[in-house]
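Below is one structure. I have some questions about it.
All protein chains but one are shown at their positions in the complex.
Chain IDs A, B and C follow the sequence of writing; residue 1 opens each chain.
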Amino acid sequence: MLGSGLLQGLKVTAKNIAGSFHDPERLVTVEYPEQKTKLPENYRNFPFLVSENATDPMGTLRCVACQICEKECPPQCIYIEKSKDKKPDAAGKMQVYPAVFDIDTSVCMSCQICVEVCPFEAIKMDQVFEIATTDRFNALLLDRNQLAKPNSYYHQIHPTEAAEVDGRLLAERKAAEEKAKAAAAAAAAKAAAAAAAPKPVATPTATAGAPGAVAATVSVAKPATPPAAAPVSATPPAAAPAASPAQNAPASDGKAAP
Amino acid sequence: MSEPATDAPGLSDAERDELRRHGILLTKIEELVNLGRSKSVWPLQFGLACCAIEMIAASMARFDIARFGSEVFRPSPRQADLLIVSGTVTKKMAPQVVRLWNQMPEPKYCIAMGACAISGGPFKQGYNVLKGIDRFIPVDVYIPGCPPRPEALLHGLIQLQEQIRTAKSSGPKTTRHLRPGDCNYPVPEFGDRDLEPPANPAVWQPPQIVRSEKA
Amino acid sequence: MSNSGLEFPAPVGGSHVAAVHDPFHGDLLEVSMGPHHPSTHGVFRMMVTLDGETIVKLKPVFGYLHRNHEKLGENTSYLASMPYTDRLDYLNSMTNNWAYALAVEKLAGQPVPERAEYLRVILAELTRLLNHVCLAGFLLQDTGASGTPLMYAFREREKILDLFESLSGSRMMCNYQRFGGCRVDASPEWLAGAKHITDNFGRFLDEYEELITGNEILMARTQGVGALSPELAISAGITGPMLRATGVDYDLRKVDAYGVYSRFNFRVPLGDHGDTYDRYMIRVLEMRESITILQQALRDLPAGPIMDPKAKIRGFRPKAGEAYGRIEGPKGEIGFYLISDGSPNPYRYRVRPPSFVNLTVLEDMCLGQTIADAVIILGSVDIVLGEVDR
Partner (left out) sequence: METLEQIRDRLLARFPGAEVTLVTNPGAAAQHSLSLGLAHAAAMALFLRDDAELKLDYCSNVTGVDWPEKEIIESTKVSVPDPAGGPAKIVEQKTKRIQPGSLEVVYHLYSMAKKHGPVIIRLRTANRTDRANVPSLTPVWRSCEFQEREVFDLFGVKFDGHPDLRRILMWDEFTAHPMRKDYVEPDDYEWEPTPHGTVLDKAKAHYPPSALVAAAPAAPAHGAPTHAAPAPKEAPKP
């Protein structure tokens, strides 16, 4: 019969109208400003830089300005300048750090490739999307102060991923420490064997370096050594005294104007 | 909002808020008009690229842009208040976008939605991609993201509404359409290699880049 | 041409109106539809010549979304092109990713682990559901049913987008496939969610068909409108649901059996009139087949790694050579043609866009129809401008 198809369609519409008052399947509207969708853990918007310590973000950036993300970024929206000097990172190792780290969010395509290629777990994806602005040139170009966010924030937005990353960093750090210890022991043995003359200074400093570093991890409660820095054996004594992030914080703060 | 209502002598914003709490609404015609305007921003039904799909998603049941009075997507620029530039503006399309903007009646507003509309975004190195629609027309709100979530578009729209609501009809913060000057923006022409001119210097002046952080 | 002694055929199809003042047609009216037109699915433009209301000539004008995808692909590394492929056909980023990954894997001889192949099938079929459901909504929008069917379509689309978002991190631009596997593994909860949506999708389709398919207005507007002959469709390289609506049995999931498609039991729906209604129905039927594929894939999904251990993310340099990889995207055959010269960037990077080639016959389908039908015919071709113009 002509018109039966129309009536059938109207029946469906009527069913949906009625359903929209009680059936959760048909009540789909999220009333945005008051009621927010729960973002999935994997959601990504723009990158941020992970720092170990919230009180001193600039002193404890994981980023060592290796510029890999800058090279791999498909739309080339990252700009990094390496620092000329080195600064102890959260674990106390002397590292180059980014003197300038800019991300142009007006270009970024949220592809996450910078996160994938970063060997130091230093750059991660943020979930903030309410960033509409009227200021084209100033508000959309983020510098390192705006980008740095603490590891605790990372744990808050990507809990599973952050726990996994922390576990991996801890394991890598332990392995590096073992290696350093072994190397130090070997060096000490070598020194002892080679120079029979009583000059045992090398052994105490070398062993003192390792506990100092361990103490640093404990105090931060988050592991930090970048994995690629595996052969640390040569430097631990030098890095040890300045290592504690608590001490370090005010010293390096001068570079990072709030 | 924060600045005192200079042209209502004797009553500050705080006092007016106090009065409102007692049920006395004191307002000016200007504010009433602005309030009405901000709650009925009709966008142009105009999609360019990927972001247009998110714009459509924002108008559908899940996000429901109708809650902000903006569900009336007008196909004709003559009936629209808001141009949402949703996607990559290519050089081939730029003259048409400017023409649409010129055809919209005042007061009109422009939202650059997504990276491409703001700056050319990931495609900015392309030979046929305009590096931001603000090279030719003034943009009120920029929404970064690639593409921005529908909520981000709603957030941008709320910002625009706020801007409309606090607009002034006189004084230094007058809205754009009440300022003197020609409201017709020049439409670029197709050249043999690029648009001519490649930007409208009256609306677009890039600042100097100064990198301030020094080790 | 002449020295071969062969008689050349005139080009198949096409219009033969030379000028607006054609002596055989009297006064003709030339209308430019688009690039800003509510029914052109973006910034498409048609130069239509009308005799009264009847179309005597229609020339599509492209390029309003020409974003230089291929040039950018040649200037960046293989990996960096992956997120750009998301933005080709922005409704179906997962299948675009897969086609590109497949081409690069062919180029480099890169194997893919089994679990990744299954995940790719699951995501591609979810994408097909998403695309076809949107097409059904937009097509109805073009016939004048403003809003209502599109609301239903987008309600379902949001559910699939939620799945994509919780897996890949983004609603539309998933950037999920990698050369030699996938980026993140699907958790058991995610798979349970996918199963839930798959199982309920049939119910939605029933409701949607009840709403639309039997509708007299839809039938009157689409049946017999924009018919396409199988000969012309093959000659013009039409692929996807549009080709199968004319009755040609050519589905790359069967013909090439790429990935693990040979393991699934599914049918290829074929039409017999090649008109707009067939093109709509083929999509509805394909969605039903996609559901069976999804159910089989979700049931048989093996455990194991999702990335080939030898696959490289950074510093990927395939040996010199070339490869053409293609898959059955929701809109048709999407292919990538890559030439490598051994450097980190492809020497030539070419996308074979299905909807661009499918538009070849737009004029042939529209000739003799009224201008209002041109809108529906264009809607049934299912174009996305990001892919047409690249």
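In this section, contacts are C-beta pairs under 8 Å (C-beta built on N, C-alpha and C of every residue); 3 or more make two chains touch, one makes a residue touch a chain.
Since we're looking at a predicted model, the values are computed, not measured.
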(request) From the touch rule at the top of the page, work out which displayed chains the omitted chain touches. (result) A, B, C
(request) Write down which of C:52, C:109, C:315 or C:368 is the residue touching the left-out chain. (result) C:109
(request) Kindly state which of the options A:107, A:125 or A:180 is in contact with the chain not pictured. (result) A:107
(message) Given that one chain is not shown, which residue among C:71, C:195 or C:263 touches it?
(response) C:71
(request) Determine and list the subunit C residues touching the chain excluded from the picture. (result) 1, 3-4, 6, 8-14, 59, 62-63, 66, 68, 70-71, 106-109, 232, 234-239, 248, 250, 255, 318-324, 326, 333, 335, 337, 339-340, 347-348, 350, 352, 356-357, 359-361, 389
(message) What does the interface between subunit B and the hidden chain look like in terms of residue numbers?
(response) 91-92, 119, 125-128, 131-132, 190-194, 198-199, 201, 205-215
(request) Mind listing the subunit A residues that contact the chain we can't see here? (result) 70-71, 76-79, 81, 99-100, 102-104, 107, 137-138, 141, 143-145, 257-258
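Following the convention adopted for this analysis, only the chains that are shown with their structure count from here on.
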(message) Chains as vertices, touching pairs as edges: which of line, ring, star, complete or other describes this one?
(response) complete
(message) Can you tell me which chain lies farthest from subunit C, using the average of the Cα atoms as each chain's centre?
(response) A
(request) Can you check how far apart subunit A and subunit B are, centre to centre, with Cα atoms defining each centre and the answer in Å? (result) 35
(request) Let me have the rounded angstrom distance from the C-alpha centre of subunit B over to the C-alpha centre of subunit C, please. (result) 33
(message) Between subunit A and subunit C, what distance separates the C-alpha centroids? Give it in angstrom.
(response) 38
(message) Counting only residues that touch at least two other chains, what does the list for subunit B look like?
(response) 61-62, 122-123, 125, 146, 149
(message) Quick check: what residues of subunit A touch more than one other chain, meaning two or more?
(response) 28, 74, 109-110
(message) Applying the document's contact rule, which stretches of subunit B touch subunit C when the two form their complex?
(response) 45-50, 52-54, 56-57, 60-62, 75, 77, 87-88, 90, 92-93, 96, 100, 116, 122-123, 125-129, 146-147, 149
(message) Show me the residue ranges of subunit A that touch subunit B in the complex, using the header's touch definition.
(response) 28-33, 36-37, 45-46, 74-76, 81, 83-85, 97, 99-100, 102, 104-110, 129-137, 139-140, 143-145, 255
(request) Note which residues of subunit B are touching subunit A in the complex, please. (result) 61-64, 67, 115, 118-125, 132, 134, 139-146, 148-149, 151-152, 154-156, 158-159, 163, 206-207, 211, 213-215
